[in-house]
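If you scroll down you'll find the structure; I have some questions about it.
The complex appears here minus one protein chain, its other protein chains still in place.
Naming follows writing order (A, B and C), and every chain is counted from residue 1.
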């Protein structure tokens, strides 16, 4: 059960309400976000919601049978829109395109990518400065100095940036230099990291785990929300299956279902979702038709020379075509 | 290596050619289809193709490094189009829509479905008369009598029919009363059935196995082709993964990749690919953007009363919307 | 619900019983096996079993809530033992070892393998004469002539043979020359083949599908049983997962669970279950501890020269050690 509180609820009203819930053996959790305050009650079903629905200080109240609560569409019917400022919005009818290299490599690369995005009127740049790598002997990214340089160049050009945060200790260092935190697939159930990202006021894009279920993804989002941060996007990036002719199996079923289960924006990552450059476009466009609110993909001036192997990275020319087709496909979908 | 023979190749030329191949330790297989004759040579790589390329009686010759040969796009670059007659074509630029019930149930149901298709100008009807069922105590379909009735009604209305064949013994009985044989997911590697379907001159739609790889699907198609039947469609119908919030995981990566690997038409089956009625449309439209040449789905006058549970079956009204949107999406894709 | 009938039940008693069941909307299926007659009733739960339990002609009656009925341990508590004759038994306390090559290749190979088995007092030989192959251009086995030769040599040496049947048309040809029919993983849901094998009086070893569930395996066994053949073994041979450092993932959980769910013997196939020669022994011994009633594995005089690649095939020396350790491990388990 979710109870949204009035802004002017008194301490006594709040205490009465919690006592009432606890008297029927409900466990309560207080949630205070950027936008509102809630009490989450978890307990037996037989409770009659009307017994508290008329108590003072309550703005809204609903039963939510899902294991996740605040991120469920059973709680909030209208789609969430995330506002990055400067007119850049994600979800709720605004289609988001995010592109950039796998890793931030150099000042020259940053400038070149920004110029490419500006030319194509794309406003969000992706890139890694902390890279999760299977092997400890691999390059792990330029770190905080790379981030500062990148952020400076991007904000001068009116570009927002999204980058992966891998541990709670990085949050404070990074927060001034990012627009969206990304949680990678390997950290999709790093609950301490999710807790910590719930305590800051920056948007978070949460990737589905390598073999995460749809419900686990939503419960991970619930961690962030219930710690105080409502600005969450979900990202489908392909799952691990037995098939090995591609890197991951892009799960478009999940995109369609997430749009029904949750009010949060859903972003498709076709680069990781198939992992083969020449198929990225088809999967990107298919994702739009499946309901995605945005697409994030890898682009590099010279894919062959990109850190990592660049197998899933588009060239500027390919990206230019894709930006154009994504816009057309989104428009086509909205008018269908 | 594939060698396509001239129609007028002499017996001596043919024998010389095979002897030549065998002299370099190539194993040869003769293939004669509705359209042409081929010799497939499998052996060591070091053979110089020019040594036989100029021999008389050869129309074309190519190395094909894939395990599958004749169905590979490395052999035949242009897309295959299958002609069902009466102006109904599949692949090669013609978008195919096939719809109908899970099971053929009654004369009334047949007539109602045909009327629905005719109204929507859809020319191919699906339906099962032999049903593979997990439990031996379940209904297994109306069998050959149901098929005869259905075929009569359908052909009177100018509708082609596609239905599943489960065993070689059924082929002779069915062949006069079908337009397309369907091989189900469970029979995707029933090699004897594939052999037998290679020996008849009727189109075959081959479904990917429940956990079949893309390469296994193409090799199964190669069984049909190398037995003499070039009229093959491939069908993606979802694969088995760990996720259980839907029935199968529709693999749109596979659609994109099959279109590159093979010249055969690729059909999407969103009904089985997600298994949840209200998401069938999104997955159907996404499949078109991923490159599908057609879509097959389940429709029933009253989905709740359909044999099986009907959980993935659209109503007439929903199907009508989907037919319309499929046509628009295909047109949009072709003009992108 | 399963009703086992008395041998001397009269036609009138039988008709009365079926009428009674149908009067409460139960669908009935008559089953007559080598050993007994049954009526399977499927319907609503609310039916009171006592209403028919006292009717004449009934030997036993039970509710079985599983989707599979006759193969369930809820129906038959004691383990089934399959008697191959000549003192060779499988299950019910008798541990079975079956070994031999992937493919029957030659008279010399047959004789060598038989000598090896006789030396080690192993009484069941495996081998393929019809081989399911992914590619149509691969060797598909020696066929019926190879089988006849093999059977002759084996029966002279007191060895029973098990070999794969791939299609119903082969059954009649093979039946005189085999001791156990094997249904391969790819045919695990070839329901017509299962039906046909239910109509002969020869033991059948049914392999789990490449990605078959435990329940699907038991339902496939139910097909054979309900068509009249109670002599069934189940075989775990590894499943398809995302991990590709081995060929299949041997599912020992399934062995433990099958022994609880069903009264049928369970055979482990470590050769296919891991697919790497040097690990076959460990997985074979682990399978015994998980509860297997027997083990089937591949052995060849010269594994490197075996048809297929022989990667999972033991040498005679390795097999000799394994036979010995299997016997000791089975004895250890039984005395634990």
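Convention: a residue touches a chain if its C-beta (ideal position, glycine included) is under 8 Å from a C-beta of that chain, and two chains touch if they have at least 3 such contacts.
Please read these numbers as outputs of a predicted model, since none were measured by experiment.
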Open item on the list: Touch partners of the unshown chain, restricted to the chains that are shown, please.
Closed with: A, B, C
Open item on the list: Among A:16, A:112, A:155 or A:189, which one touches the chain that has been omitted from the display?
Closed with: A:189
Task: Given B:131, B:160, B:186 or B:240, the one touching the chain that is not displayed - done: B:240
- [ ] Check the options C:9, C:42, C:157 or C:289 and report the residue that touches the missing chain.
- [x] C:289
Task: Footprint left on chain C by the chain that the document does not show - done: 211, 213-215, 239, 241-246, 249-257, 260, 273-274, 276, 278-279, 282-283, 285-291, 325, 328-329, 332-333, 336
Open item on the list: Counting contacts across the full complex, list the positions on chain B that touch the omitted chain.
Closed with: 211, 240-242, 244
- [ ] Tell me where the left-out chain touches chain A, residue by residue.
- [x] 27, 29, 40, 42, 67-69, 132-137, 166-169, 186-187, 189-193, 195, 209-211, 215-216, 219, 222-223, 226-227, 240
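Assume only the chains that are shown with their structure count from here on.
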Task: Centre-to-centre distance between chain C and chain B (centres being mean Cα positions), rounded to whole Å - done: 33
Task: chain A and chain C: spacing of chain centres that average the CA atoms, whole Å - done: 49
- [ ] Please set out, as single numbers or ranges, the residues of chain C touching at least two other chains.
- [x] 211, 240
